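Of the protein chains in this complex, one is absent; all others appear in place.
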């Protein structure tokens, strides 16, 4: 149906599985993704942390210093925010990216931020990891454009997307030539209303079997409640995840976005020291290496 | 949270409902959308029809002539196709748009086609209605850009999006200044596997109560089976929809996309004449006016 | 796996389809179910109506007379109520059945009521149709016991059950020797919160193709809102249903159960006369015969 003038691609199309480059049958060993001194894969366990949205220089710098001290190895922070309502805070945009870069310079932490519009790719030149959010998991033009980039991509599962569809979206990026993809389970839509979404922990071992790409879990968006971040972080680690992405805010009660699911820096510190570190040791994973 | 320097917007923000411009409480009378000689609203009932994908000049022209003769008032046809797999047929792109325009010139039918990338907006200059597909319903940058356009928008409900979220996405377009929006129910994701999706017919009366915007239904994508198009078209009409969008292909068995859910031109002709016309009369709707 | 000493059953087991006796491939013609002078099938359309719960002699008698006058052919009324909370009104139990029988004697309408416990079967001796509620669709011991009865069964689809599972539950009853089954779509659980459940209208044509059993729709429980009963009743009829089950209460605001989804007798009268009658004529169905 689709003719290729590329011998490697012709070879690939002979694989019957719907996803080919992302398929562990095609490449058995784990993909290792290098971001500065950080290595995904090789049995390491990484925690991404930071606020849902960048709000000010003070906020992002304080949070960055605190999460770094606690053991986080990547700083997260949204500058462009996908909000259900056009009247809700949409993020600081270019200014937010600039503040993230300042925090990066100050702490040395690599940074991850969501890109929603490929026209703004230049703005993300010094961002270490580009995040594709759940609502854009099947924004195929965005995926194709990121396939032409060489930057690591954090690809989040859509709210109603199957595990196979997540792998097909990774395949879009890989088919374009970019193999640096970190997959992220962040909760799916179900009838249950006690949690914001239903975090599908079983997606972790299913993905680890089907693909060689690293898999992390977002318990903050997955559950929508700060009190569930600890148990679900530990569940993700126990199920074999390669990392976590946890929201931390210096003042959750006054956060411009997603305060109810954010930990304070103190809570994050305790979680890392008393819970995640000992469990990652038990699981034979090296925390933040 | 979001400061506006616009008195109308300041007024709007006082409305407590999450969607404001789309809200029937704010504007009780139905929005009428004019496309050439066609008027949405005022008790008219319109059927959009055509192939899932434009495949050739012969195909689109033949289908266009047949569906026009049968009573369709808008020609649909995909040039840019959102496909789960990067290895599946992605549409004829610019050539597909050109063929749609030829079919428009030949038949006089206004045309609708999906736009996935705002960078390609110029290519759609002569397309009458821009479709936002289910996977892009929360591609907010796309919605904002379309708000600055004045073209009618066909906004499809996402596979896991609530009715309220659909209205919030319409609100994004309206907040930008474009009120010409047609909403489309096209099936949601559930546990049921007998149908491709579960077509939520109750979304029609719910939407008609909540908003003044016209609402149409896509039974082809909603069910994924040609044999279900007739009963579900009639159900949508009986539930109060303002129109339908039905896939028709000259050769469904060999269609490059979605053949199993496409009607033949003969089947469409029979459906329109023997079923949709008498039922629209019973419902007090004027077919294709 | 299961040895049968019954030649008919041995023959049946050779059919590969999971449901055999319920399968249209095994019996092409519609099953006709006779209840007094009423015939299901043969192109008839029946409306079951009455209150969610029997509350008093005055209530059930008044409602029975009103819905009969409006054209309903079966009186519904719950005596044993499956309630989520043990502290909610559980129905009038045996007294409720007695009041239903009085209303039957007064109006001549056959009656349907839910049975939740097979130990109470004797109490239902003069009830014309035994209802298996959504929560008991896979109460297999109940299904087996009803298979040994010869009474018509109204089998409701479970909230999270597939169409195939509904047919398998019908098969349980039929395997026991009772072929008098009316299937009922009454809404499934999804993420949508604007309606109580999502009424799966597409289940009607899917079931009509797969089985020879009659299929009715319950828009009252399916949507949970009185204002949606009219459009969804018409949608069900348009999609090919053989009947409806509609809740009518003389005083919805003070109903002990499900008031928000109940019509008044006047609303039901108007719905039957102005909407359901003309549409059943258009669909070529004979109302209440």
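Chains here go by letter, A, B and C, matching the order in which they are written, and residues are numbered from 1 within each.
The rule is simple: a residue touches a chain if its C-beta (ideal position, glycine included) is under 8 Å from a C-beta of that chain, and two chains touch if they have at least 3 such contacts.
Keep in mind it's a predicted model, so treat the numbers as computed, not measured.
Here the missing chain is touched by one residue of C:30, C:106 or C:165, and it is C:165. For the chain missing from the display, the contacting residue among A:126, A:192 or A:266 is A:192, taking the whole complex into account. The hidden chain makes contact, of the residues C:151, C:189, C:209 or C:277, with C:189.
The missing chain lies against subunit A, touching residues 160, 162-164, 188, 190-195, 198-206, 209, 222-223, 227-228, 231-232, 234-240, 278-279, 282. Across the interface with the omitted chain, subunit C contributes residues 1-2, 13, 18, 20, 82-90, 116-119, 135-136, 138-141, 143-144, 158-160, 165, 168, 171-172, 175-176, 188-189, 256. Contact between subunit B and the absent chain runs through residues 160, 189-191, 193.
The criterion applied here is as follows: only the chains that are shown with their structure count from here on.
As a whole-number value, the distance joining the C-alpha centres of subunit B and subunit C reads 35 Å.
Rounded to a whole number, the gap between the C-alpha centres of subunit A and subunit C is 48 angstrom. The distance from the centre of subunit A to the centre of subunit B, each centre being the mean of the chain's C-alpha atoms, comes to 33 Å. Along subunit C, residues 190-191, 193 each make contact with two or more other chains.
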